[in-house]
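The other protein chains are all here in position, but one chain of the complex has been omitted.
Going in written order, the chains are labelled A and B, and every chain counts its residues from 1.
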Amino acid sequence: METPNPNIKMWQGNVACAEGALAAGCRFFAGYPITPSSEIAEVLSLRLPKLGGNFIQMEDEIAAMGATIGASLGGVKAMTATSGPGFSLKQENIGFAAMAEIPCVVVNVQRGGPSTGLPTHAAQGDVMQARWGTHGDHPIIALAPGSVRETYDMTVKAFNLAEKYRTPVILLSDEIVGHLTEKVEVPPIESLGLTDRKKPTVPPEQYRPYEMDSSDIPPMANFGEGYRYHVTGLAHDETGFPTNNPEKIQAQLERLNRKIERYRDEIVEVEVQYTEDAEILVISFGSTARSVRRAVINAREQGIKAGLLRLKTIWPFPGKEIEAISASVRKIIVAEMNLGQLAHEVEWATRRSKPVVRINKINGEPITPNEIFNAIIRQD
Amino acid sequence: MDYLYYLRQDKMPHIWCDGCGHGIILKSILRCVDKLGWDKNDIALVSGIGCSSRTPGYVDFNTLHTTHGRALAFATGLKIANPKLHVIVVSGDGDATAIGGNHFIHAARRNIDITMIIYNNYIYGMTGGQVSPTTPAHKKASTAPYGNPDEPFDISRLAQAAGATYVARSTVYHVGKMDNYIGNALQKTGFSVVEILTPCPTSYGRRNKEGNGVDMMRYQKENTIGIEKAKNMSAEALAGKIVTGVFVDKEQESYLNRYNEVIKKAQSGV
Partner (left out) sequence: MAFRYEVRLSGSGGQGLILVGKVLAEAAAIYDGLNATQSQSYGPEARGGASRSEVIISDGDIDYPKAENIDILLALTQEACDKYIGDLKEGGVLIVDSQMVTKIPEGNFQVVAVPIIQSAVERLGKFLVSNIIALGIIIKLSGIVSEDSVKHAIRSRVPKGTEEINIKAFYTGIDLAQNWLDQHGPLKH
């Protein structure tokens, strides 16, 4: 037996999410019970008050999302967590957070859908809902962890991105990662690069909460700091007040979408393995990428030139990266626990220049390494 | 007092119709805030969607205009994040008791430290006079052309049953009472509710042949009965009457006090 290192933990993915949030400075969590995400709420109900923070179980998913936004506007880093049905309910207020540019983190531990679906089984079917779940054109950031350690890291990153870009950030976990218990070496807090929202430097009478500055990310004052301003989900001008002026509406909404798109290179992360000489590229994300890694290693052991491309960022979509990495491959395989939501984007990113083979599973069971290996060796 | 000190004058004219009572409520809120001497920086006014929910746009506080029915949810997070803020929610009858009904009863149950002022005009005004949860039975609305088949909610009784610390009802005609109730509510810790009956001549009065704003306020003047007197009256005698007064005024531990105890327990390792 070895003397245990106190920084090494056996954590479940959902526990790592809660701990990552605390490390990132989250001091407010509003939630509603839903499988398979409830452990996040349970851990935070225990841990937040110890740190002087607040946990509140709201009356429904909608309220949990609203309270999260309200707390952020009050100056506290805030998060909520849910799964498919709850994610559907939260969409209207996610749209509000996007429109009013209020930083917050929304965790979706994906389960089988549609509707009540498979509460205790995994799926990856909320890729498009994360992007387009709420109405209107709006930006979003979505990250997909593939391990317990990465759940910790990405929860921290989600807060950092939310604060930096004044936007809701979605952590798109899944039941397998969320309920997997795995070894985690907890990184030192100094290494996390914690980010806080940019505050106004002008006197209150000059403050424009949605000003069109050169960064496209206006400074954000918290309520109660002397900057009395108006926040609304209505189309508004740079003062924050509703407007019907078409030029101002167009300019604000274009800035809103541009503020993520122009920084996409700073946001987007992918992981590649064995891609230098790959003839067959397997693209995946989240828990499914673990099966892909095993399949690719097995293929390499048999002399087959397969490579792995794992999307750590789902939105903004890493289309540019996919296009570059797949340029020299003969075949692309996309493995995902849905009916091709990612594959569709991959085809678009590669302009259908390569055959895209789809491996899709929506019965709650994980895609196995063998299923992927068979697709790698199949002649198609 | 100087109302203009509290108003965003560049946002005038407001969107409310001639004869609407909402502006009377707004002035009452401002008088109460002025009397309490609160700093504008320390007040957050939060609303949902509807005519009443446009109030925050006109006042020089921290103002938050949220999604339909959800003001209390946002306000709950805001109050917890910054307990120094005086958080006031303004809402209409549809916003508060239809789409936001769940948040309303749970805010009362939780006794969250927020004052909610409900502008009850029996109708969805902004969207064009659709029937609301407080439209009296048989009255007409754009979605109840044959008369409303539903029974209405009694908002004050609902708040009382759900556990609010302070509940009172007035009409906009009874300005003195309204000021008194709103002033009391703002000073309570815990969840306080003031329901104000306010005429909507455009969408409700016109359709139900109740006249203009003046006529509707005259009706308020002539048909209001105090809650004490009403206790000794039969249901038949109370038909068509408006019962006003203080329904609840009690002391009970607020949510924030309770959660501070949670924090103490958690930090002491108990």
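Everything below uses one rule, namely that a contact is a pair of C-beta atoms (placed from the backbone, for glycine too) under 8 Å apart; a residue touches a chain by one contact, two chains touch by 3 or more.
Because the structure is predicted, anything quoted here is derived from the model rather than measured.
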- If the full complex is used, which shown chains touch the chain that is missing here? A
- Specify the residue from the set A:182, A:196 or A:269 that touches the hidden chain. A:182
- Item | Contact with the hidden chain (one of A:14, A:38 or A:291) | A:291
- Item | Missing-partner contacts on chain A, residue numbers | 1-2, 4, 8-10, 119-121, 176, 179-183, 287, 290-291, 293-294, 297, 366, 368-370
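One rule holds in what follows: only the chains that are shown with their structure count from here on.
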- Taking each chain's centre as the mean position of its Cα atoms, how many Å separate chain A from chain B? 38
- Query: Tell me, which parts of chain B touch chain A in their complex?
  - Reply: 11, 40-42, 44, 46, 56-57, 60-67, 70, 72-82, 84-85, 102-103, 105-106, 259, 262-263, 265-267
- Provide the residue numbers of chain A that touch chain B in the complex, in ascending order. 28, 30, 46, 49-50, 52, 54, 56, 58-60, 62-76, 78, 92-93, 96, 222-226, 228-234, 241-242
